[in-house]
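Every protein chain but one is kept in place in this view of the complex.
== subunit A ==
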């Protein structure tokens, strides 16, 4: 076989596969949720879904701390958690603010305010054209398989399990190694400058979205005692409360702290995340009735 014929056939092979994937994309769209192998992948899935589906009533934006509050833990219908593991609450808030329609309530986590806004992510999800040109055939196949095995669950489907979980005693997992490391990091970092900049940006964004009819509430998730006293947590708290002194701006999270456990002093374990979710829902329901 001549070299030219070989190369033409090779090109044809590539073209056939590309065309097939192009047709598959047109036929199925990107409705199939690709499996996330990294937190970044997970972020893209969550944001793509937010843009694709009807605008919910309540949206949470935050960092990995809020990421632990899974949507199925909430009984509130029409709630989306857009928290970005490894990201900033400001990124989520910017993306929500850039959409043509806004949710009624936007809940903004105020624990982590040192990370910069992910400009690339904001730009990508503010354009709205997130449909890829081609399917990723391997990931699509795995996604279909995973969806068959573990279809996404609703609150109604897991409510019994959640009740059982909260009825259990708190976990006795020994997190000392991770908690010590987290405390060291939380004491090493000075968040003041970055937190001030982000608090200011949140203020601007609140003004913008509330002008368009949405309501924004800030919330703080509890840390373990030693982390609460760390330089990072204390400084951030001081700055954000100085920037937003009005108590009506805050969604209180009232829980019995002795019931809570953390994987590393910072991130809540599953049972604690459910307890915190329920506490947030109680106060959110009050706010929604008062208006």
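Assume contacts are C-beta pairs under 8 Å (C-beta built on N, C-alpha and C of every residue); 3 or more make two chains touch, one makes a residue touch a chain; residues count from 1.
Heads up, the rule we're going with is that contacts and distances are computed from a predicted model.
The complex includes a chain that is not drawn, and of the options "Cytochrome bc1 complex cytochrome c subunit", "Dihydroxyacetone kinase subunit DhaL", "Carbohydrate ABC transporter permease" or "Probable alginate O-acetylase AlgI" the UniProt name matching it is "Probable alginate O-acetylase AlgI". Checked against the full complex, the candidates A:73, A:135 or A:186 give a single residue touching the omitted chain, namely A:135. Remark: the omitted chain is touched by one listed residue; of A:76, A:99, A:126 or A:171 this is A:171. Touching the omitted chain from subunit A are residues 1, 3, 6-7, 9-18, 21, 35, 37-38, 41, 134-139, 141-142, 145-146, 171, 173-174, 177-178, 181, 263, 267, 269-270.
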